[in-house]
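Excluded from the complex is one protein chain; the other protein chains are retained at their positions.
Letters A and B mark the chains in the order given here, with residues in each chain numbered from 1 onward.
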Amino acid sequence: MIKHQHNFQPSTNSQPLLEINDLRTYFFTRDGTVKAVDGVSLTVERGQIHGLVGESGCGKSMTAMSILRLVDKPGRIVSGEILFKGEDLLKRTRNEMTAIRGKQISVIFQEPKSSLNPVLRVGTQLLEVLKIHEGKQRTIKRKDAVEQLRSVGIPDPDRRVENYPHEMSGGMAQRVMIAMGMACAPDLLIADEPTTALDVTIQAQVLDLIRKLRDEHEMGVILITHDMGIVAEMADIVTVMYAGTAVEEAPTVELFETPLHPYTQGLIASIPVMGQVKERLEVIPGNVPNLIDMPPGCRFAPRCKARIEHGLTRCEVEEPHMIEAKPNHFVRCWLYEGES
Amino acid sequence: MTEENLLEIRDLKVHFEIKSGILKRTAGVVKAVDGVDLDIRRGEILGLVGESGCGKTTVGRAILRLVEATSGSVKFKGRDIFKLSSTEMKPLRREMQLVFQDPYSSLDPRSKVGDIVGEGLRVHGVTDRKERYRRVLEALEMVGLQEPHMRRFPHEFSGGQRQRIGIARALVVKPSFIVCDEPVSALDVSIQSQVLNLLKDLQQELDLTLLFIAHDMSVVEHLCNRVAVMYLGKIVEVAEREELFGNPQHPYTQALMSAIPIADPKVKRERIILPGDPPSPLRPPPGCRFHTRCPEAIDICSQEIPQQIDLGRQHLCACHLRQPEPDAIQQPA
Partner (left out) sequence: MESTGQSPEVQLAAADATVITRPPKSLWRETLERLLRKPSAVVGLVILGTLLFIAIFAPVLATHDPLQVLLDVPEEGVGKRDKPCIHLFGCPGAGDSLFDATAASDIQMAALSATNSLISATSDNTITIWNRGSGKKLMDLQADQPIFAINWSPNDQKILGITEDEVIVWDVNRRQVDRTLENPGEATQVKWNADGTRFLTASDRRVDLWDTLSWGVVSTIELESDLTEVAWNSNGTLVMTAAGRQVQLWNVFTGTAVTTLEHENPVTSARFNRGSTRIVTTAGTTLHVWNAASFAEERVIEYDQPLDNGAWSEDLSRGVERVMATSGNTGLMWNTRSGELLQEFDHGAPIEQIASSPLATRIFTKSEQLLRVWDATNGEHILSQETDGVLTSTAWQTNGGGILVADGDAVNILKTSDRQYIMGVDGNVRDQFSRVIYGTRLSLLVGLTTVTLAVIVGTISGAIAGFLGGWVDNVIMRIMDVMLAFPSLILAIAVVTVLGPGLINALTAISIVFIPAYARVARSGVLSVKEEDFVTADRALGVSQVRILFRRVLPNAMAPLIVQATLGIGTAILDAAALSFLGLGAQPPTPEWGAMLGAERNQVFTAPHLVFYPGIAIMITVLAFNLLGDGLRDALDPRLDR
């Protein structure tokens, strides 16, 4: 284990590590404006795993890309604030962002094999990260790379350092990604579907690793996934996203015990849980909406049984706001906002 | 051959040769499926689980003779289908169908849905256009789609709908057996339940026999009557659903089940974390394939291949360390 100089703030204030306020990222295409992220707010504290869960097209990956300001044309971050350690990342210059990425905020992606350069050895890529961010302060040596690999649990790291990505299995390649992400002891780790491409048994290893690293470094983690099981196991706090907005946010146990938003309820009810066999799974009828030119009102309204059961009319007209329905439990739904 | 077995698979082996060099010499053999014995009973949903590379997809394809097996036999309704010529095989194909994993590549993008679904009817002698129309419509309605959808093209549908079209295509020829090859793995979570419910309903209504191939055990537990677990080309455990999930015997099954994240934060378990990576099917370990990662491995495990033993209550397990104990109920380790 390498002990790095931690760049912690003296934690006298309870300033969150990351605070996103009303982030909006839109894609301006020929067919219309795709509102990929449309009003997302969330906070990540140090040492906290914040799970960001939702289905395809809900905007969770794009939120991550927006934090890192890796959004390309025709997409653009339209409005909002991303406060990282108090400073708005959206106001940073490109050079500043480049310095932050990889050092203070790291990312690991879904497909390790396509995130690694296939023509370079693994060790070279690891050293490159180190050189970019710490090269000015000290000489980077091969053994630094070996140590990194060891710290993520890769057996026989001295030999593995010379491997090319294609010589490694998926699980091992993902560990290498994690090593690269952790190389500079970041304050915030964004893991975008880190285990989706991996087998279940390997997934267990990788998740375990992430948890261990979080414990050791007191790192904040944004864990993006579509798997409710992973969220239930790993996350301290969960934000559920649907069609570009956050619809519910709560501590994990609270969310699973009493899900408030009809989408969350439907989601949880529709997943088969091992050990709890149901005769029939709940179904959320319909499909994820087209993100271009969405009709007004709540995005989930066309698929919401609760709306019909409670006879609500507001849902199709006006979009609800995120309110604190219970302590620390936020939800965006007219069911809880009261008719006013 | 028992009356109630629709399929009897004996010692199925599918080996792929890797050829290299100018003379195309065999450089290696991938033993994707290496001696699988399995019975599939009439009217049941048999789940076949395992991780990637275990050979479950290959088993499914080999049964349907979409991939030629290297050796072994598959008896369908008593007949060894490997011995049939392609002409003799054709009418049988009507009875054995396949649902694919990827909804985006399983439908011909250039044909209308009605034609895609109706292709099977055309091959099996339904020449009358009106009759085909009727039966295609019937199949589509069975999966929750409607008449106008027949004239649309696949790219106009969502993933879940495409998967239902694939199911309709399999159903339209009125098969008795369907291999479902990871049919919900590529779908969004909220759509998975739609398709799973649909499969369950259809199986009951039409009295189908399903081989449900998956890697997600919670889905398997929900849907299947019996479950078989595969590892590196071999079946390591087979049991009725409650028996398998309540009393998993094989160390791999135990590790697999403990690795699956449960969507319920209150359930706390001790995780069995398997060390290392699965070995490559090019160089499977000697003896029991699992011994390199098994927390309980002993000497014999690396020397002898374990046989499938009936532990009682029709619970089959291929492990040197497990013996039939008819009345003992073991707590999961």
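In the analysis below, a contact is a pair of C-beta atoms (placed from the backbone, for glycine too) under 8 Å apart; a residue touches a chain by one contact, two chains touch by 3 or more.
Note that this is a predicted model, so its numbers are computed, not measured.
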Give the residue, chosen from B:119, B:201 or B:240, that touches the chain omitted from the document. B:119
Touching the hidden chain in the complete assembly: which of B:109, B:286 or B:324 does that? B:109
Where B:13, B:41, B:77 or B:152 are the choices, the one touching the absent chain is B:152
Any idea which of A:81, A:147, A:254 or A:316 touches the chain not displayed? A:316
Absent-chain contact - pick from B:56, B:75, B:93 or B:234: B:93
Missing-partner contacts on chain B, residue numbers: 61, 64, 66, 89-91, 93-94, 96-98, 100-102, 104-112, 116, 119-120, 123-124, 144-146, 148, 151-153, 155-158, 161, 166, 169, 173
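As a convention for this text, only the chains that are shown with their structure count from here on.
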For chain A and chain B, what's the span in angstrom between their mean Cα positions? 33
Which of the residues in chain A come into contact with chain B in the complex? 55-56, 155, 169, 171-172, 199-205, 207-208, 226-234, 252-253, 256-257, 266-268, 270-278, 280-285, 287-288
Inside the complex, what are the residues of chain B that reach chain A? 51-52, 158, 160-161, 188-194, 196-197, 200, 215, 217-219, 221-223, 241, 245, 255-267, 271, 273-274, 276-278
